[in-house]
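Only one protein chain is missing from this complex, and each of the others stays in its spot.
Up next is subunit A:
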């Protein structure tokens, strides 16, 4: 009986001790879903001397769940955008939190938008503020917006419930290159590479009763030492995409005489960049091997059985792609934005030389580098029709 008594005593004592110790750690981070404001996207803008941050928070009550007091998806938007300014990002966030009844939760942020004005001042402080908190995801998509980032965040896209969702889908689709925060951070900290970010732009649909604002990727923002320098758009954007090594299929239209155009789909492209050392001056040989398919051909007399005509198209594609790449490289060299990491390529091939001389002079060397561009293209698919179906019988 006495031993049983002692046993119970011991169990009681140890459970009380454990029970007292646990609250002392003070890290009880339990919160109910109802008490959390999930941030799906946020935007950073310059506001005079200060920083303005805006967050997009979904409203579960307005999402038309099974419960809810109404669930009207027609009138009310299912989200709110809250904004606050501060002298630093965290200060602004703390001020924002003070005015909210729910705890801001950044673990589900999928998109981080940066206004162009802020980006030109430098994204490096932003990276510090975001990566210090464990709650933030490094896989968040980052993009620079034309004009104020909050305007893009507030876009009425109609197709998705949240603009954040629309932006995320756009950023990971074929029309953009995926750039996450960890990519940007990784490129910013290294000498011999700079970051590029998708450049978002609002496009308005003004059709009566169909008004909507769509978000498109119109190019790529180039940076140098964490500061935005230029935007690669149109041909240079395509050139950048080709060289980035993250190939996404795209459409290319060859202009012919009398508006007889041929549209091709570039379905695959491989890039090989070989650095060379010419008397201590670095230069690069760029080889692109690509495949194209015919998507639309206005040329009625085209005969694909004729090898001459096919190689003619191939050469035209090659010329066009070479032009794209040249434009991209020129823009990069003009702004001294080594967004493709040519410096790092040199580092990998000539590590000694890079460490000793090139690394220190890369700011001066990069704009002087010469590029030798070789493009090879193969027309590998002409579609379901050999000739234009509208062609009259002869």
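The working rule: a residue touches a chain if its C-beta (ideal position, glycine included) is under 8 Å from a C-beta of that chain, and two chains touch if they have at least 3 such contacts; residues count from 1.
Everything below uses one rule, namely that contacts and distances are computed from a predicted model.
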| item | value |
| --- | --- |
| Among "Lactate utilization protein B", "Putative zinc-finger protein", "Dihydroorotase" or "Spore germination protein", the UniProt name of the subunit that does not appear here | "Spore germination protein" |
| Absent-chain contact - pick from A:60, A:86 or A:186 | A:60 |
| From A:4, A:20 or A:33, residue that would touch the chain that is not displayed | A:33 |
| Residue, one of A:110, A:224, A:241 or A:302, that touches the chain absent here | A:110 |
| Missing-partner contacts on subunit A, residue numbers | 29-34, 36, 38, 40, 58, 60-61, 63-69, 105, 107-108, 110, 135, 137 |
